[in-house]
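Every protein chain except one is present and positioned as in the full complex.
Just so it is clear, A, B and C label the chains in written order, and each chain counts residues from 1 on its own.
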Amino acid sequence: MANEHNALDIINDPKNRVTDAGNAGAGENGNDVGEPGGENKGVSRRNFLKFGGVAAAAATMAGAAGAGFAVGRSDDAYTGYGRTFQGGDQFFNREPFRCDVPVMMEPVGKVVRPEWTEYLFLRLRALVDIIKSGKWTPDMGVEALPGPVGDHYRARPGELEIMLESLQRNVKRAEAWKKGKNKRYALAGAYNMALRLGGMELPGHVQRIPEDPHDEHMRTGKPIPPEDWDYRGIWREKPMEFKSPKHASVLIKRMAHQFGMSLVGITKFDPRFMFKGVMRGMPDKGHYTWGDKVPEHWKSIIIFGVPMNWDGTYAAVGYSTSFDAYFRSRVAASLMERFIRELGYPARAQFPGSNYEIMMSPYVQLAGLGQYSRAGVVMVPELGANFRPAAIVTNIEFEYDKPIDVKMADFCKKCKICAEQCPSGAIPFDDEPQTVVRGFKRWKLNEEKCYQQWASGPTQDGLGCRVCIGVCPYSRKNTWIHAISREMEPRDPTGLVSQGLLAMQKNFFKFHEAEDYRSDWDGGKEASYHNPPWWMRAENFLEIEKDWEYHGME
Amino acid sequence: MSAKTVERISAIAALIILLAAWIAGGVRSKGATLERIGNISEEIVDVRQVGPSVYEGHRRGDAGDKLCIAVAEHPGYGGPVQVAVVMNSAGIIERIALVDTTDTTTYVSRVLDAAVLDAFLGTSASRPPKVDAVTGATLSSTAMIKAANKAAAHIKGTVGESGPVAVSPDEMVKAGLTVALFLAAFLISSRFFRWNKTYARLGLLTAATVILGFLYGTQPSLASLALLLAGFWTKGLASYTALICLVLAFVVFFATKKNLYCAMICPFGGLQEGLGRITKRSPPERTAWMKWISRGFALTALSAALYFRNPSDAEYTPFGMAFSFIGSTAIFALTVLILVASLVVKRPWCALLCPATPVFDYLAFMRNWLTRGRKKEKQS
Amino acid sequence: MTFKKVFSLAIFIAFVGLCGFELTNQIRESAERDLASVRYVRGIASETDAPAQGQAPSGATPKKNQDFNLDDILKETDLDG
Partner (left out) sequence: MFPGTTMLNYIFWMVMGALQVLIVMGLVEWLKSRGRKPVWWQVALLYAGFAFLCAVVAGGTTLMGEFETIAGWYFIGVLGLPVVICLAIAVRLFVMKKPTQG
């Protein structure tokens, strides 16, 4: 205590005082505190210190406010768009939270592998093909619908009607786009299409990144089994030996970052989550021939991914796209595939939009990247629900990552914001998961309803909505306040922190009514969660007059 | 014109205005309902009221085909949910409409998805079906179901206007505590109270703040007054505590000339005073015109509430926000401002804009006026 | 003018501003709600004669497809997820 007094006396010593005054004066950048610092000849030392102190306090408060604002606005807060290449965006330390089985992946019944018809885009394509072939028309009803797709829909009464309605809405959406939306969403649409067609693939099986055996099959007409495809272009007689599985993991993860991936995890290939009747490269993608075979050399799976552009995602529906994330993760998949084969190992890319033999989200969880969520997408600590993965299947012996439990799924039980905000009511409200899906008890997104919103949204290609991803409390830019919650919440055994955070989320933040997100022709306001970024607002750059309102939350 | 005359004139005027608003509101709400019934379907024509919330019309083009329409409402999540039931001459419910609701659209649509109302279609009004509430939108769905049942009951003619709202034992406890608090206040203010009144008062105020404020988040406000005047309480409420509190406050005020509520019970007052005692400060300086403005506010709010028959219109007070974080952003700002300000001056809200002040002023003024009047009569 | 006078005046004005804002808002809303009418109608005969407002959410009650214009659908339905 005595020492402290001395310390204060030393501080009060005149010669220190002069320097402080100097600093204060110099430091103010023209702020009012500078004045006393400058002209304190007349002012008594006491008064100078008192008023200077007050002014300094005011300046500090202002400075703190300014600094905070700058941090929030800063581009550095966009996780996945900065330090990615050095792995700097996988900043959350998962080690304290490793567990053996991901939440909601404890089987409660007989675990069955998914049929290929359970993947919406495969069954949608099959349905359209059936209609095209003329074997079936909608007025014939679900009973007459042939093939596995028919079985699928017969097992799920009412869903076929929703899907057919969605197909109708695709037409309405296209009309609306032609009528005027192509002006309002000109830049968003162009961005979307540039990444998709310019960046990823040329239509008609001409070329795609990464290469896809299905294209090869369509071009050559020959079936291409994985044993051929996955080993293509390997020139080494025998693969290069890794010093140890650990070395393999470390190297491959670094390379994933190097190829531009924010997050990467590696796990054992688990056939439970591989589709039955899907093998790209085989006729009809193997729907009718492949069955439930699993290639021998599919031993390990490397999962990596990036966030979608943040401002766009916050401006869902109309201004958001998945294709920027798809583009980046697909490029990385292509590079990683080649990198591994150069070392002499087989590799097969699993990549978005629909080039999979597997369901991605279970592997993301098994690889310890994230946890299952109410909306049916995986949430990761760094990015929340805003994570779009790709994967490589190979036979390298890795040191595998273990799953994590950071209580995200527990938060989902209470939060329900995505369900309240979902424009199509596709997300369930149950506190605890009620449905058993293929042997696992978890929340089940109603894909048909969800896709109907895709088809009705104010977008160019009717592919996506993303409101649930944008509004998720975990989908936030990386600023210090979110960092504090991110680190505190999973470590708090009492659950008080998450309660407090949820209370803030619900009381502080304002949300639309779910209907508001729908297109104007669909009974909505065409609102976006937040307003689009300046560079996506067509009226800022193009010769069009603005005949719409932005309803985004500020 | 002396200040007293001004006060008297304005007092009378206030009374007239409130009365006018109330009557106009009554007319308005009738008209609105009729118009809404008209909107249910263009099939139904020349609708007229045949009883309390029961209407009669006939199908377009066929005067013989009588249609019986009943409207009923039940408190939902965000206010009363109003449902209309159309019964044909065969006694079958052939139409049901959600006429009016202030509940959140998402909840409402979830309930409608679950075909809660459709369950009533085709059933006979005398035997309405058993419908379960929708999980996740319980309040809205229960309200709709209850309202629909009530409407059906209306048609049968057998319905207690008071509705099925049963007062839960929990509510009883609340009411009991409220009464107890007032008794304590009365005791402390009475001259039989031997001990230190200051501390007794503060103690009671603290207790009231904790119980009524932080525990129950219920506190009488202009809304409760509007509720009282508009007579909604006859239709049944979820909670009567605030109302009881208000009535007691008035009773005590008329019995003893003292406004015990503000002094010893009001939770928000307690909050302000508690903060004020941290930095022992004196009350703010309130000028005459401020007084009149605050009176104007109270009057406007009250008459609006009476006209629209919507008590929450009268609510510009920060009570809800302070204790249960309910209210708009403006109210939030107001609350924060008040709480910070009460560190600088004593009870800023009470002194400056709280509607309680004008209300009690008004009562006091009337009281004195009338009693003095009576005295005069006695003398002559 | 003492500090107290000024302060009292300031907060009073703030109070009036905020409360006035709130009050006008609420009155305006009720006035609007007054004009709003039937939200939703269901009838045995048909569902179509309900006033336009607030139709049931998408997917809940899909209409049977009147004209299933295949070509447009094949043109507009994007199958590449």
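As a working rule, contacts are C-beta pairs under 8 Å (C-beta built on N, C-alpha and C of every residue); 3 or more make two chains touch, one makes a residue touch a chain.
In this text the structure is predicted, and so the values were computed from the model without any measurement.
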_Chain not shown, its touching partners among those shown_ = A, B
*Of the residues listed, B:F332, B:W349 or B:Y362, which one is in contact with the missing chain?*
B:F332
_Touch criterion as defined above, residue of A:M61, A:V294 or A:L496 at the omitted chain_ = A:M61
*From the listed residues B:N196, B:T279 or B:N368, report the one that touches the chain absent from this view.*
B:T279
_Where the unshown chain meets chain B, residue by residue_ = 275, 278-279, 329, 332-333, 336, 339-340, 343
*asked:* For chain A, which positions touch the chain that isn't shown here?
replied: 1, 4-5, 8, 11-12, 17, 20, 23-24, 26-29, 33, 46, 49-54, 56-57, 59-61, 63-77, 314, 476-477, 479-481, 504, 507-510, 530-531, 553-554
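Here, only the chains that are shown with their structure count from here on.
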*Distance from the CA centroid of chain A to that of chain C, rounded to the nearest Å?*
30
*Counting in whole Å, what is the centre-to-centre distance of chain B and chain C, each centre being its mean C-alpha position?*
24
_Shared interface positions of chain C, touching two or more other chains_ = 54, 57, 60
*Can you list the residues of chain A that touch 2 or more other chains?*
425, 514-515
_Could you list, by residue number, the parts of chain B that touch chain C in their complex?_
28, 32, 35-36, 39-43, 86, 92, 94-102, 105, 108-109, 112-113, 117-118, 121-122, 282, 284-286, 290, 293, 297, 300-301, 304, 308, 310, 312-313, 315-316, 328, 330-331, 333-334, 337-338, 341, 344-345, 348-349, 352-353
_Contacting residues of chain C [partner chain B, same complex]_ = 2, 4-5, 7-8, 11-12, 14-16, 18-23, 25-27, 30-31, 33-34, 36-45, 49-51, 54, 56-57, 60
*In the complex formed with chain A, which residues of chain B make contact?*
104-106, 109-110, 113, 135-136, 325
